[in-house]
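Data first, discussion second: the structure below is written as structure tokens.
Of the protein chains in this complex, all but one are displayed in their positions.
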Amino acid sequence: MNRLKVLFHVNESGRWQIVLVNIANFLNDVGQGNADIEVVANGEAVSIFGNRCLLAGSEGQGASCGTTANGSLVEQMKKLSEMGVNFVACRNALKGQSIDEDSLPNFLTVVPAGITEIATKQAEGYAYIKP
Amino acid sequence: MNRLKVLFHVNESGRWQIVLVNIANFLNDVGQGNADIEVVANGEAVSIFGNRCLLAGSEGQGASCGTTANGSLVEQMKKLSEMGVNFVACRNALKGQSIDEDSLPNFLTVVPAGITEIATKQAEGYAYIKP
Partner (left out) sequence: MNRLKVLFHVNESGRWQIVLVNIANFLNDVGQGNADIEVVANGEAVSIFGNRCLLAGSEGQGASCGTTANGSLVEQMKKLSEMGVNFVACRNALKGQSIDEDSLPNFLTVVPAGITEIATKQAEGYAYIKP
């Protein structure tokens, strides 16, 4: 079988934990490095990147922030990104949530439109999964 | 890159606004006329087409109706359809919601089964997106 390519779409912040567990289970099953994985966040889901506390947590700069549920999610994303998972956010969504791109975690890539990214990846052979 | 082909699936009426914003952002990114876009509505999502007030709104026949939130959504669909977006509704769903096909907006195409349409389009190379 060819190398699997998978795109996860998340547009509600309440689904992040499920997405990250799905990816962890998937990596555990196929083996780290044996699949191409991208996560595209648009809509309200990007709000997780908008809280200073989250970012402090993701950078390990604040104990009180780092212990929040959302900070923990961004920490999990960072670890997955170090395993090769690409995290992508939609610029329209970031603007809609008034999130400054300069404040985003380093592992996050911003694209002009999340839908274009999702369509392009599927055209490149990525499977689509909406957890 | 080849011309992008995208199918949006909506089966909950509460997701219509998100779908329409996604499409507007996508068109703004790739440019009108540069992608094939289809929206397939099944399940409870077709209820938006069942209110006489909505239809009045979509035809611009009633000021009081046209100002409702749902009437505004149908108006947005009409404008997107004029930009080339195809709107498709599932006959099973329309029957399930007791919606008379004769009362539907002109821009809406009815297919026997929404799932067949979704599967067929993906077989034709359309990306699937569930906002």
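Remarks
Letters are used for the chains, namely A and B, taken in the order the chains are written, and counting of residues starts over at 1 for each.
The rule is simple: a residue touches a chain if its C-beta (ideal position, glycine included) is under 8 Å from a C-beta of that chain, and two chains touch if they have at least 3 such contacts.
Everything numeric in this text was worked out from a predicted model, so none of it was measured.
Considering the full assembly, B:115 is the residue among B:69, B:83 or B:115 that touches the omitted chain. Those residues of chain A that touch the chain absent from the view are 1-2, 4-6, 18, 22-23, 25-26, 28-30, 35, 125, 127-131.
Annotation for chain B: contacts to the undisplayed chain at residues 9, 11, 42-43, 90, 92, 112-116, 118-120, 122-123, 128, 130.
Please note the rule applied: only the chains that are shown with their structure count from here on.
Centroids of chain A and chain B (each the mean of its C-alpha atoms) stand 28 Å apart.
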